[in-house]
Structures are given as C-alpha cells and as structure tokens.
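Note that one protein chain is taken out, while the other chains of the complex remain in position.
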Amino acid sequence: MQIETALLIGALFACATWLILQRSFVRILFGFILLSNAANLLVLSMSGRPEGRGAPVVGETEMPLVDPLPQALILTAIVIGFGVTAYLVVLLYRLFLDQNTTSVSEMYREEEGE
Amino acid sequence: MIGPRSWIFQVVVRFAFFIINVFALYLLLRGHNQPGGGFIAGLASAAALILLSLAIGIEALHRLIRVDPVRMAAGGLLLALLSGAGPMLGGAAFLTQFNWHLHDLPLLGELHVGTPLVFDFGVYLVVIGICAKIIFVLVESTEGLPGLVVEEERRYSSPLEEPIEERPAAGKEMGRDAD
Partner (left out) sequence: MPPVSLLIAIFFPVLGAALMPALGRRLGPRTGWVALAFAVVSASMVASFIPQAQDAHTHSWPWVPSLGLSLTFLVDGLAVFFGLVVSLMGVLVMLYGTFYLDDHYRDHGRFYSYLLLFMAAMLGTVFAGHLLLLFIFWELTGITSFLLIGFNHETDASRDGARMALLVTSLTGLVMLVGIVLLGQMAGTMELSELLANPPREATGLLNIVMLLVMVGAFGKSAQFPFHFWLPNAMAAPTPVSAYLHSATMVKLGVFLCGRLFPVFQQCEWWMPLLAIVSFGTMLLGAVMAFLAVDLKAMLAYSTVSQLGFLIGYYGMAPARGVDFDYLHILNHVFYKGSLFMVAGIVDHATGTRDIRAVGGLWRRAPLLAVIALIGCATMAGLPGTTGFLSKEYMLKEVFSAFTEHRILGWYALVAIVLTSFIKVAFSARVFHGVFFGPETEAVKHHFHKPPLGMLVPPLLLAAACLLLGLMPSFLGQSLATLEVTGLHNHAHGELHLWHGVTRELLASMALVAGGFLTYAIVYRIHLNDHKIPALLRWDVGFQRGLDGFGRLTKRVTRWLRSDSPLDYLPVMLATLTLVVGGALVRGVGASLFDGTWTLPDALRSMTAGLIIAAVLGVMLLRGWIPQLLCLSVAGFLVSFYYVLYRAPDLAMTQLLVETVTLILVLILLSRFPGSTEQEECLRPLGVGRRLLNVGLSLGVGVLMFTLVAVFSREPPANRVGDLILDRTVPLAAGSNAVNTTLVDFRGLDTLGEIAVLVITTLGCLGLLMRRKRTREEYRAGAKGPAGMGLEQAGLEDQA
C-alpha cells in the first residue's frame, strides 16, 4: 500500500473539487489543471510500488521494471490535458469578451435578466 | 506579455532557441530506445518557439517562420496517417511499423530507423503546431483582436461563414428595419 501517494491523490482531488466549485473562472481553471494532475497520479499509483524497480527501458538494468502501460497512458493524458486546458483558456477568454465578467454566477444572472 | 526587448535577451534567446531545438531533435531521434519521443520533443521545440516569440515578437517570428503552425500540425497529422497507411499498400494492417538498424554511422554510431520514427515525427509536428498556435493567437490578441480576426479570416474563412439569417435578400429583416 502506498499510503503517501494515496494521501496525496486524495488531497489533490479534494482541493481540485473545492476550486471547481468556486464562482470564478480562474479558480475553476486552476481546479481543472489540478484535477488532471490528480487523475494522472491516480493512474500512476496503479503501477504499484516503484521500490526495487527500474525505469521501463529494457536492457539498462538487471532489476525488474515498472509497468510501462500506465506511463504511456499518462503521457498521452498529459498532452491531451494540455490541449483541453488550452481550449478552456480560450473559452474563458471568449466568455469574458462576450459577457464582460469572470464570474459564473454573474454570467447566468445577466442571461436571466435579458 | 511581450518580454523585454533587450539586445542581450534577444541574443541569448536566439542562441537558446537553436540549442533547445537541437536537443529536441536528439530527444526525438533517441526516443525509441531512451526516454524521449515525439511528444516531449514537440513540447520542447514549442517551448523554444514561444521563448523566441517572447524575445523578438510575434511579427518578427512570422517573418522568420513563414509556415502557419496550424498547417504544421495538419502536416504532422497527415504524415502520421500516411506512415500508418503506407503498409496497407503492401497488404499489411494499418499502422504496421517496420524497423531497420544502421551501424557505424558517423557521430551517432548505431541508429535504427523505421516507420515509427516517421510516425513520431508526425506527432512532433502536431505538438509544436498546436502549442505554438494557441499561444501565438492568444498573444496576438493583445495587440488587437480585430487585426487577428481579419488575418485569420483571410486565411481560413469561407463565404459559408456569413450568417445566413442576415443575408441582405431577407425581405422581412429589411422591412423590419425600415419600420
């Protein structure tokens, strides 16, 4: 059992959830970035304890190697996460231009008042 | 967000730009056997491009690098697709990869080349393209989104984009305006 990783992941998820539940666009964005980090770590924790294992490059060491599959998954997840973050950034910018606010509740109040 | 346009900074960044890119290419080439690969190399190159753009400005960068990053990304995607589709001509399955080992090369020593490298190069191009484009577009938008819109529309828009409901022929709309 990797107690420290489990704690870290739990803390990251909790903080990300808290941030996403805020009103501000910026905090939601931060929460989203944290959330993708937390999810990546969650997948990584599935590869088991790394003690006594080597990086997944064959032929470098005699030790058993860690599981490469979660790493490959996470690698794509990081890059996709970047793409989604970028989209979110542009989306928030566009929302700001249209609605002239950075707050979710403001945005909906304006729409209801129309 | 345009960084300080000092001479020293520019020179340093220009130098760093080449260093990072050479390093990125190294990461790309060795990726199959050592940590590295298309994603990492692409991100590194994109970071170098962004750094350069901060130093010399987007306009200068546009003059320096004529190809639009989106086209670069599209080209990369096409390259990856073609490298995957190539084996289909020979009857193999889509994305079948082939490898060859080259020995006794100058500088690099032993190198293996193969279709995975082509595929990885496609990934590399895509990653550079998308990172650079998003950052450039956002940076350019400080200097006036209007100019950016005109520029990008000239490049990518089609007549179909014009809102249908506002075609001048719509008699109702015109009539209502006249009221």
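Just a few scattered comments:
Per-chain residue numbering starts at 1, and chain names A and B are given in the order in which the chains are listed.
Criterion: contacts are C-beta pairs under 8 Å (C-beta built on N, C-alpha and C of every residue); 3 or more make two chains touch, one makes a residue touch a chain.
Note that the structure is a prediction, hence the values are computed from the model and not measured.
Along subunit A, the points of touch with the absent chain fall at residues 1-15, 17-24, 26-30, 33-34, 37-38, 40-42, 44-51, 53-60, 65-72, 74-76, 78-87, 89-94, 96-98, 100-105, 108, 112.
On the side of subunit B, touch with the chain left out of the figure occurs at residues 1, 27, 31-40, 43-44, 46-47, 50, 70, 73-74, 76-77, 80-81, 84, 94-95, 97, 99, 101, 112, 114, 116, 119-120, 122-123, 126-127, 129-131, 133-135, 137-139, 141-142, 144-150, 152-153, 156-157, 161-163, 166, 169-172.
Going forward, only the chains that are shown with their structure count from here on.
In this assembly, the C-alpha centroid of subunit A lies 24 Å from the C-alpha centroid of subunit B.
Taken together, the subunit B residues at the contact with subunit A in this complex read 33-35, 39, 43, 127, 130-131, 134, 137-138, 141, 145.
Put simply, subunit A touches subunit B in their complex at residues 55, 57, 75-76, 79, 82-83, 86, 89-90, 93, 97.
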